[in-house]
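The complex appears here minus one protein chain, its other protein chains still in place.
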Amino acid sequence: MEPMTLRAVGLCAGIPTQKGEIRAVNDVSIDVPAGSIVGIVGESGCGKSMTARAIMGLMRSPARMTGGEIWLNGRDIARLPERQRRALRGSEMSMIFQEPMTSLNPVMKVGRQVAEAVRLHANVSRQEADRRAVEMFEAVGISDAASRARCYPHQLSGGLRQRVMIAMAMVCRPKLLIADEPTTALDVTVEAQILRLMRNLCDAGTSILLISHNLGVIAQLCDYVYVMYAGRIVEQAGVIKLFDHPAHPYTRGLLNAVSSLRRGGERLDTINGVVPNLLRLPEGCSFSLRCDACEARCAQEMPELREIAPGHKARCHLAEREAWS
Amino acid sequence: MKQSLLRRFIQAVIVLLGVALMIFIMLRVVPGNPVATMMGEHADIDTIQRMTAELGLDQPIHVQFARYVLDALRGDFGTSYSMGKPVSQLMAAAFGNTLALAVAAALFAWVVGIACGIVAAVRKNGLLDHLFMGFSLLGVSMPVFMVAMLLQYVFAYHLHWLPISGVDSWKGYILPAIALGWNSAGSVARLVRSTLLDVLQQDYIDTARAKGRGQPGILVLHALRNAMLPVMTMMAMQLSSLLSGAVITETVFSINGIGRLAVQAISGRDIPLLQGTALFTTLVVVLGNLLADSLYAVLDPRIRREA
Amino acid sequence: MRLNRQRQIVEAHDIRLESQIGEAERFGDLMRRMARENRLAMVSALVILLFILGAVFAPLLSPYSASEMDMLHRLSPPGAGHLLGTDEGGRDILSRMLYGSRVSLLVGVVPTLLSMALGAALGMLAGFAGGWIDALVMRLADIMLALPSMLLAMVIMYTLGDGLINVFLTLSLVNWASVARIVRSQTLSLKKSEYVEAARVIGVKRPVILLRHILPNCLPTLIVLFTLNVPAAILTESSLSFLGLGVQPPNASWGLMVNVGRQYLYNAPWLSFVPSAAIMLIVLAFNFLGDGLRDVLDPHLKNN
Partner (left out) sequence: MAHRFANRSRRMARQAAFMLAALLFAAVLPCSAEAAEDGLLRAAILYDISTMDVAKTTDNYMIPMNVFDRLFETRMVDGTAQVVNSLCEDCSVSEDGLTYSFTLKDGVVFSNGSALTASDVQYSFERLLIAASENTDIPLEVVGGEALMNGEADALEGFNVKDDTHFSVTLNAPNAGFMAELSAPAMSIVDAETMAQVENFGSEPADTIGTGPYIVTEWVANDHYTLVANDRYWGEAPSVKKVIVRVIPDAGTQNLMFQNGELDIIDLQNLDSAIVESAYKPVYGDRIVSTPKVGLTYLTFNEKKDYLSDVNVRRAVGMAIDVDAIITGIYSGNAIREYGIIPTGIWAHNDALTGIEYDPEGAKALLREAGYAEGEISFELSMDSAADSNAQLVYQYISQFLDAVGIKANIKSYDHSAWINLRMSGEMDSFLARWGMDYNDPANIMFTFFGNERNTAQRSLNYPDAATMARVAAASAIVDDAGREAEYQALEQKIIGEDAAWFPLFEELHLYCLGERVAEFIPHWAGFSDFYAADVTLK
């Protein structure tokens, strides 16, 4: 097995409320092999962002990780004390967010914000850190990097700001980059540039865990994909196999919603119903209420995430039949 | 920047003239003859009328105002009716004490206020949060004289640690500064907590954490600077109100400050002293706000062109 | 298949119902949610209600007449006869507190709200409009901050009379400037944020932007300023009474009782402590209620 940058096993996270514990992430296991780009896709609220934050250890209180192991480059970092866990952030693993507009400190020059990442993890002088920051700006394709470094966030466009975020994340050469909806807030042309940049980073040796609800981005960039629904992984497979032979009705529903655009004209296929309330999940399969192929068994018994083909798992009793057709 | 400073200077002069004029008009509306008050119970009407004429108080208002402004430009702020001394001399002596007291009170207020505000925000709804917010509300709702007298009673009278009254030594400033600063500390703590809580929800805080910055670093380098803008405005106003004197604290600790002079001037309708203290307060307020406005740009680059 | 179909219809039906009830029910729901989640806010609302009831039913509740002087029991400590003791004139402090709360609660809340409204409006206008409007409003604020407030109070009294309305007017005029400056400073940074510029781009009229976008973000600061200005207003009212504006002896307000109690602080401290404690209690109540409201209304804090 090629070396694994990230192995998350049985990740669980939840939000305590008066009405009980919301299990936002429920027994999620994700592997990110070195040098590959792995995607997590699902409707908003399915727990994909929470999973990413759990891995980085950036849970927003009162949400908290309740179980599971996180192996980063062969070391379980889940139980590390905060001080050591913090030392990893920015150096071994880093993260970029969806909203470039508000993800940068408005009152600090962008160059300094990137240099800060350097000084946090490398014992170098301020000038050296600034130099590396400017160098990183050029690496992520920011023209006239030196003067741009002296600007403030509100003086830069959305695309530029996202490049700054990427520069900040990559400046310490982390092994793993987690990107939570990196291009959602950008227009298509800028999105393409950012995706190309991420592909280059991957080729340069950084594995990427991409979180997105956009199947197009996933298809274009990822090698392997996990589909999440209501806090659980319902299907995982190589990108080609997933798009050609979706085994789980939910995945098929997602793909139909996108593919119908190509057929042009008719009404969009939608998955009827709404994402269920995590506090009152139905018995059995969480997707049962919205699943067309729902049978009595689905309503009573939660299906296992079974291997239905090499490297292809699905959490559905009827998964095998679907795979062949 | 220079152009806007010139504009602000002109506006400051207008404000000074505005306040001086309004005070003259106000004194016309409000009953009370300074000479009668100054001469007390035993004076009779003839003497009062004679003295009023001598001081030129029976002149029409615009004449008095014009004469006052011309004298002021020459640096002669007139002689106080009730104190018999030149206003500028009285103000100079009193301002020394008020400045020292204001600086001491502001330091105490802001150090304690910001510290409590941060801890209360970080430990939101924890024990410390309620404790500090309780203290700050205690500070805001307890009248200043009560804080001053209790401090004086316990630390000066009973424990003899500090002098009961008078500021001949620097130790004399400790209790008044705490009494005066206590209320401001409460307000600053409340506002810092509220704005900090707001800022800590922002996305760039997550980015900082993602970079591996620890909580203290995040607080000082990222959160506080963004949270300080409204707080700094409040602090600028607190400083100018401290600098325009704190009559109650000055009274309890027998400090000859601008606050007592101002109150004496109003209740005695001592026009020259009243004008002197009011113009001084205006200067302090205008400079304080000018300082605050120009610091905005330093603190928040988005406003750089605006301020 | 049919089993499933019926279930889906029922679910769809629920969704439609919820959206129709809409706004009205939502506020009630917010209040219930606040009640459930924030007990402190509910207790505070109760305390405020108690104070209001105390003020309204003062004649029924007070054991003695508020101005009946009984010099034999002068300055007697809280005890059997008088629950909260008697003041320098031998009058029952509990009765005076109940009657005094009428003025003090009004004086604490009404002018503070007025000055907040005026200050917030002018502050937002100044911050948002900039240019000469900003200069005009801010210099007006400078003048108000610089003018001696006692002189201003006397001018209002001798021109408009000494009724309670003029006490409100005086306190509002004195307090709006500080609120305006703080709201202006916040507006300056808020107006640069993306959603405000987005709103401007699609042609939203300026007052709507101020009300719908800027004001909600100033809410936390305004609530804090409110809880800071209420006690200040109650205490300042007493200095107005000395000038003849507002409450006149033998009536009393909390502020007046606190200040008159000053001379007896060493041998009859309850004269000042009782009204001061009441002011503290009412301020605590407003503070926690304000926090509760802010947590419920503020979108940011909704998720935790």
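To keep things simple, chains are lettered A, B and C as they appear, and every chain counts its residues starting from 1.
Here is the rule we use: a contact is a pair of C-beta atoms (placed from the backbone, for glycine too) under 8 Å apart; a residue touches a chain by one contact, two chains touch by 3 or more.
If you're wondering where the values come from, they're calculated on a predicted model, not measured in any experiment.
Touching the chain that is not shown, out of B:R28, B:H62 or B:K85: B:K85 (per the contact rule at the top).
Only one of C:I143, C:I156, C:L243 or C:V274 touches the absent chain when the whole complex is considered: C:L243. Those residues of chain C that touch the chain absent from the view are 67-69, 71-72, 74-75, 88-90, 150, 154, 241-244, 248-250, 260, 262-268. Panel shows chain B; residues 30-34, 36-45, 47-48, 50-51, 54, 82-85, 89-90, 93-94, 149, 152-153, 156-157, 159-166, 169, 171, 174, 212, 214, 216-217, 250-254, 256, 260-261, 266-269 of it touch the chain omitted from the view.
By our rule, only the chains that are shown with their structure count from here on.
With chains as nodes and touching pairs as edges, the resulting graph is complete, every pair of chains being joined. In this assembly, B is the chain whose CA centroid lies farthest from the centroid of chain A. Measuring from the average of all protein CA coordinates, the nearest chain centre is that of C. Measuring from the averaged C-alpha position of chain A to that of chain B gives a distance of 54 Å. Looking at chain A, residues 60, 102, 106, 154 sit in touch with two or more other chains. Counting partner chains per residue, chain C has residues 189, 192 touching two or more of them.
Considering their complex, residues 18, 60-63, 101-102, 106, 154, 272-274, 288-292, 294, 299 of chain A touch chain C.
On chain C, the positions that touch chain B within their shared complex are 130, 135, 138-139, 141-143, 145-148, 150-152, 154-155, 158-159, 178, 181-182, 184-186, 188-189, 192, 220-221, 223-225, 227-228, 231-232, 235, 258-259, 262, 265-266, 272-273, 276, 279-280, 283-284, 287, 300-301.
By the touch criterion given at the top, residues 56, 58, 60, 83, 86-91, 94-97, 99, 102-108, 113, 116-117, 120-121, 152, 154, 165, 168-169 of chain A touch chain B in their complex.
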